[in-house]
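With one protein chain removed, the remaining protein chains of the complex are shown where they sit.
Chain IDs A, B and C follow the sequence of writing; residue 1 opens each chain.
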Amino acid sequence: MRLAAEALSGERGGEVIFSDTSFAVASGEALLVKGPNGAGKTTLLRILAGLLRPAAGRLALTGGGEQWPDIRAACHYLGHFNAMKTALTVEENLVFWQRFLGQAQTTVSEALETVGLEDIGYLPFGYLSTGQRRRAAIARLLVSHRPVWLLDEPTAGLDRASEGRFAELMRGHLREGGMIVAATHLPLGLEGARELAMGARRDGHDAPIRSTP
Amino acid sequence: MLALYVREVRLGIRAGSGALTGVLFFLAVVAVIPFGVGPDLNLLARIGPAILWIGALLASLLGLERLFQADREDGSLDLMLIADGRHMLALTVFVKCLAHWTANVLPLVAVAPLLGLFMNMPPAGLAAATLTLLVGTPAITFIGAVGAALVVALPRGGLLVSVLILPLSIPVLIFGVAASRGAVAEPDPFLPAFLILLALTLFFAVIGPAAAALALRNAD
Amino acid sequence: MMHMAYVVAAYAISAFAIGGLAAWILLDQKAQKRALRELEERGVRRRSARTEAAG
Partner (left out) sequence: MSETANLTARLTALANPTRFLALAGSLLPWLGGAAVLVLVVGLGMAFAAPEDYQQGITVRIMYIHVPFAWLAMFCYTLMAASALGTLVWRHPLADVALKAAAPIGAVFTALALVTGSIWGKPMWGTWWVWDARLTSVFVLFLMYLGIIALTRALDDQSRAARAAAILTLVGFINIPIIKFSVDWWNTLHQPASVFRLDGPTIHPSLLWPLLISAVGFTLLFLALHLMAMRAEIWRRRVSAMRRMSARAAEGKLAEGRAS
């Protein structure tokens, strides 16, 4: 399986944020998207997830067969928000996403154990701390199978120990032939991952400063 | 999809008092009318169905703007958009509408007969008004979904939803009140208006979620 | 006599409503007690009663 972008450019609010970006990711590979704030990392990931249309260029997922016809169908998207309801318990949230997303992989309790939340799965999500919430969102990546993980600042709010655990999870995903595209300015602990530097704009201006949405 | 329905209903019941506020608003609107028009029971009986319908219409618009906004704020909406290939987005919207109706609008229908008593409506009129509300209010929710999807990105879209939706819901109001009046007033027939109301609901059940899905996809 | 029915209805509705209210409160009490017990079994301890009820 191979994910390729050719001469991609993206715009927000009528302004071109990045242009002519090309890359390819094969099974078992990770791509780290780096760059200053406003370089378009989030926009790139949202384009990959099919939430935004690219302003120009082409995107393709090849070799996915019938099951994974395009990136949108084949991806997990972990954005800035955790996509969990504060009024439901952690378990209820995860059970819902597993049933909604399909392709069940590990059970909810196994996933919670993997991220170290097995003791508090019965608690409403609203009671959790920022780091615990992020870990619950990471558990969502585990309960349903998707070959492509699109991660936007996945380690935001995690402490050092949880970062290490998450790096282990990502390595496991890559070993099984998955792909990861992660936007981050922190090291993720993935050895041998390729990097895509964004924000070096051709016209020589600095990238516009933009608060991440 | 059943999972989505269960989750949404559970949220509607557990997260705060959306349904209670709607019922209260309905109660308050209907209770205030007699202070305006006077306690003449004959007059109240005549305008009863109309008041019930207007009250239910306004009350069912109350929580609508949160229909997609809450999901957008916590990121769930992104995942639902991405899952479009697996669950058609229009279907997702349809299920969300049904759940919203179950949790927030069905209680309104349930208290409608009680409020009809305050309006001195005869038993046949009560039954007819409740039945038309049961059949007609889903149409309002489906139209409302379009408005909610259009303003999903706006920080204070609540009032705007009502402004957008009210003109569109006029046909539902017309045939709802006509049918419930037809059950009591002799010359007016009940069935034709009721069937048109049913048709409106079915029509909007298709159009509303499709348009809302289109709006959501272009919201970003 | 017809009016007897009204009296019976009034008393029946009242008994039903108050009974329902009492049952609801009792069930609520039971549920909270059970939740407390479960939490204690999981090894959660309260630090002091005072601050919590105030919060």
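One rule holds for everything that comes next: contacts are C-beta pairs under 8 Å (C-beta built on N, C-alpha and C of every residue); 3 or more make two chains touch, one makes a residue touch a chain.
Fair warning: this is a prediction, and the values are worked out from it, not measured in the lab.
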item	value
Chain not shown, its touching partners among those shown	A, B, C
Contacting the left-out chain in the complete assembly, out of A:126, A:172 or A:187	A:126
For chain C, the residues touching the chain missing from this view	1-4, 6-7, 9-11, 13-14, 17-18, 21-22, 25-26, 28-29, 32-33, 35-36, 39, 42, 44, 46-47, 49-50, 52-55
For chain B, the residues touching the chain missing from this view	16-17, 20-21, 24, 27-28, 31, 34-35, 38-41, 117-118, 120
Positions on chain A where the hidden chain makes contact	116-117, 119-120, 123-124, 126-129, 131-132, 159, 161
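In this text, only the chains that are shown with their structure count from here on.
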item	value
Contact graph of the chains (line, ring, star, complete, other)	other
Chain with minimal offset from the mean of all protein Cα atoms	B
Chain of greatest Cα-centre distance to chain A	C
For chain A paired with chain B, centre-to-centre distance based on mean C-alpha positions, whole Å	37
Chain centre separation in whole Å, for chain C relative to chain B (CA means)	32
Gap in Å, rounded to a whole number, between the CA centres of chain C and chain A	46
Multi-partner residues of chain B (at least 2 other chains)	none
Sequence positions of chain A contacting 2 or more other chains	none
Interface residues, chain A side, partner chain B - complex	46, 49-52, 69-70, 72-73, 75, 77, 79-88, 92, 95-97, 99-102
Footprint of chain A on chain B - complex, ascending	3-4, 6-7, 10-11, 14-16, 73-76, 78-79, 81-87, 220
